[in-house]
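One structure, as structure tokens, below. Some questions next.
All protein chains of the complex are present and in place, except for one that has been dropped.
Chain lettering (A, B and C) follows the sequence in which the chains are written, and residue indices restart at 1 in each chain.
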Amino acid sequence: MKSMTYIEAMNEALAEEMERDPSVFIIGEDVDVDGGVWKETQGLAERFGLERVIGTPISESAFTGLAAGAAMCGLRPVLEFMYMDFVDVAMDQLCNQIAKLPLMSGGKVKMPITIRMCGTGTGTREAAQHSQSLEAWFAHIPGFKVVMPATAKDAKGLLKSAIRDDSPVVFIENRNIYYKKELVPEGEFTVPIGEAEVVQAGSDVTVVTVGYSRSKVIAAIEKIGDACSVELIDAKTVDPLDMKTFLDSLAKTGRILIVQEAHTECGIGSEIVRRVVAEGFDLLDCPPVVIGSKNCPTPFSPVLEDAVIPSINEIMGKIMLLKQYKI
Amino acid sequence: MKSMTYIEAMNEALAEEMERDPSVFIIGEDVDVDGGVWKETQGLAERFGLERVIGTPISESAFTGLAAGAAMCGLRPVLEFMYMDFVDVAMDQLCNQIAKLPLMSGGKVKMPITIRMCGTGTGTREAAQHSQSLEAWFAHIPGFKVVMPATAKDAKGLLKSAIRDDSPVVFIENRNIYYKKELVPEGEFTVPIGEAEVVQAGSDVTVVTVGYSRSKVIAAIEKIGDACSVELIDAKTVDPLDMKTFLDSLAKTGRILIVQEAHTECGIGSEIVRRVVAEGFDLLDCPPVVIGSKNCPTPFSPVLEDAVIPSINEIMGKIMLLKQYKI
Amino acid sequence: MRVKNKIKETGTAEAVSSIYKRMLTIRRFEERVKQLYRGGEIYGAIHLYIGQEAIAVGVCDALEDSDFVFSTHRGHGHYLAKTGDVSGAMAELMGRATGCSKGHGGSMHMFDPLKGFMGGNGIVGGGIPLALGAAFAAKYKGTNAVSVSFFGEGASNQGTFHESLNLAALKKLPLIAVCENNRYAATTPVKASTADEDMAKRAAGYNVQALTVDGNDVEDVSQAIHKALSHVRAGKGPFLLDCKTYRVEPHCGIIADTRPDEELAIWRTPEKDPLNRLQSQHPDLLTDKQVAHLELEVNRELDQAVDFARQSPYPRVEQFTEEFIR
Partner (left out) sequence: MRVKNKIKETGTAEAVSSIYKRMLTIRRFEERVKQLYRGGEIYGAIHLYIGQEAIAVGVCDALEDSDFVFSTHRGHGHYLAKTGDVSGAMAELMGRATGCSKGHGGSMHMFDPLKGFMGGNGIVGGGIPLALGAAFAAKYKGTNAVSVSFFGEGASNQGTFHESLNLAALKKLPLIAVCENNRYAATTPVKASTADEDMAKRAAGYNVQALTVDGNDVEDVSQAIHKALSHVRAGKGPFLLDCKTYRVEPHCGIIADTRPDEELAIWRTPEKDPLNRLQSQHPDLLTDKQVAHLELEVNRELDQAVDFARQSPYPRVEQFTEEFIR
């Protein structure tokens, strides 16, 4: 194991994959000269040349389409949005083109693209247009896989899997964990898409985390201490969902909480609830609960932002509520 | 009551609202000269002038923003997308601007815009880029109201309510019912946003329909006949949801099916399930079920399209399954 | 069945007759489609290419199989001109498993990547960035391929047009942007959609070279595309062709045509018609008798294509489910 940040882990994944496969290239704003505004591509232009590390103008539709067209011709682009919120300007290329062309062509066209959503997150007072976690949009549109690594290890392993996957993979990062050092296995490894991880076994309540919320839930569990035995599952991939892992846990606990940073309505949590009740109704001792951001655009002022995004207190409260729920 | 089509009913609503309020104007592709490709604005340019019925180039981002800017200055635009699928090219103006500016301005800016999603629907062999029902995207983003009228009467009444509303309202139409004659009350009336309708009372199973699926469910109920007493509820508004009406019905039946045209994953159905289990867990005799389009882009060939969109048979099957479900 | 879709020599009798035949194939194909659509054998959204044949054929004749074409909602002509695959197109329109997209795509989504046909597009302006991507791939791999993006004058008002031309120019990509200015976008006339319809002026904003072309004259198209190709293949960056033409048919199935008769009449004359035009330019190389013979040949090929499509099976739901539903 070695100690590195989420950003460094992804950077290493990119370098390894570019080394391994000359069809892999990187495209996005500012990725070339200075290694990206998050330092996510640092050193790659020097190492692999400006032919493979392509800085672009602020033209997300065009460069997303560029990646798509290149993928149709056999390349493996890694495409970057500087913040996930900016995907709104390129939704057509993503959802009408990238997601649909493989089917519409009768399978004649492949779309091996990794779409990195950099800088996703809340809590840094960047206001409504820089605070969205839009995984549910992509889970709603058939054609994508959607992953949300919450650790440096998963960031590296899932990024490598995404790059090797023949489907378009939406890869959602979180800016709050970019620069924290963590332990990552040395050398070559991948983390499979489609598998959740039981981070901590427990018997009272199952908590499924989506992306960054893992950190908040771990903090909540620490505070709760012995008062509740939580089985913590990091979903990691939100499309397709690893229902088996969720249901196996539910069979033990009978109680499930899903925590996401995104707005609750029509989010991944709602989808997990739909499937949990459809596939595990008899396992439930109480209603599944979802915690997400409240139903308003994210306000700037810290007092307001803290009130609308999931908090450790809210998570603790709901965990205890679930534990104590009597049918 | 008079007999008119969904298109005629909306046309009448537009004319009445333009007559009533000079700040109402219409903007969209082809809406001016020939009355729109669906004939939805027929006669309006002649009657109200080309200053108030604005045809545009194929520049959805710019004319959506135009409507938004005009609304910020006190006008009440009715904005048209020729097909709902084309919103992808204007998602930023819709979701980052229109939905968020009222909050980000501390309430200083209002966005009284009606966003008509014309020509939504499946079943007409228009393939993957002309077959999407994207209400869940807008329900996921705070700041919109979202309505989906399924009858000519509701089309008229909800369109008038939408135009008068100070929030942006996403108004989703369905092309399959555009030209069918139905009875509509004469003269001035509105249908309130946020209220579902119990279309038919019943005691065995609650079926909630989202938009056009109402027609399919009615056909299924007719076929089922006496075999099951269905309480049919047309959600009409999908954001905010009229949970009270759903839960009141569930209290009678204990069983609930939700039918939507959209893809199932992270759709309105999933959201309704989340809330039904959260707010009415004890009322449930069996797991809530959602029927939506299968998890692939909509294929062109009729045999394939029919296999992936909700069918009357599938609806019948699920209704009977719910009725017979033993805990 | 595939018909021959490319010749090497030009100006010879064989070349003229081959070009003529390919334009005729598109014309008659589209007329059949219209009939079959009315008869209920073809469905969905159908946009006919009638009247614009010179552009598709003139451009594609100059391309290799290894060059890429990205098409639009009005793509039958582009598909036929690039691939020559009449049967695959017809079967696709009838939703059959033998269709060029296995019946999954339909009229707006025909594909034949092996022949460099990278798909139609149901989203106006949606294909331009994709074409940019193929141009990028060609440069990345160091092949000599070019990427051609067809789009209408209506599409030139989408943001993707602007972004893609700028990016192509910056990165000196081998992109040829072919604007088919047929004077209408659905019911909207060009003067109501495009503040200045001279695309060369738009191209100049990105330092992109451009030529204005008579889109009803296949020889003019041909000259222009060859100029564009030598520019682009020399690594000098993108090129734009602004082809002036006219949409003689209504926009598509569902929309009535309310354009003034006088206007339509101008564009329905033999002088404007790209087929007559070519023949009149080469009366010696292409006699009436030869034309009559080509008519017979094309009709026979289309009969075969329609039969092929009709006899083809629909896609199998189980197989589709297995392969595409997650």
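Note that a residue touches a chain if its C-beta (ideal position, glycine included) is under 8 Å from a C-beta of that chain, and two chains touch if they have at least 3 such contacts.
Note that the structure is predicted; figures quoted are calculated from it, not measured.
The omitted chain makes contact with just one of the residues C:R202, C:H231 or C:K244: C:R202.
Annotation: of B:A62, B:A278, B:V303 or B:M320, B:A62 touches the absent chain (contact as defined above). Shown as candidates are B:N11, B:T41 or B:Q97; the residue that touches the absent chain is B:Q97.
Screening C:S18, C:N121 or C:T194 for touch with the missing chain picks out C:T194.
Although one chain is not shown, part of chain B still touches it, namely residues 25, 51, 54, 56-57, 59, 61-75, 92-93, 96-97, 101, 103-109, 142, 240. Chain A residues in contact with the hidden partner, per the touch definition given at the top, are 29-30, 33-34, 37, 55-62, 85-86, 88-89, 124-130, 294-296, 299-304, 307-308. Residues of chain C that touch the chain left out of the display are 157-163, 165-167, 169-170, 192-196, 201-208.
Quick note on the criterion: only the chains that are shown with their structure count from here on.
The greatest centre-to-centre gap from chain C, using C-alpha centroids, is found for A.
Mean C-alpha positions place chain A and chain C at a centre distance of 40 Å.
In chain C, 99, 101, 103-105, 109, 121-123, 126, 159-160, 324, 326 are the positions where the chain touches two or more neighbouring chains simultaneously.
Among the residues of chain B, those in touch with two or more other chains are 61, 85, 88-89, 127-129, 295-296, 299-300.
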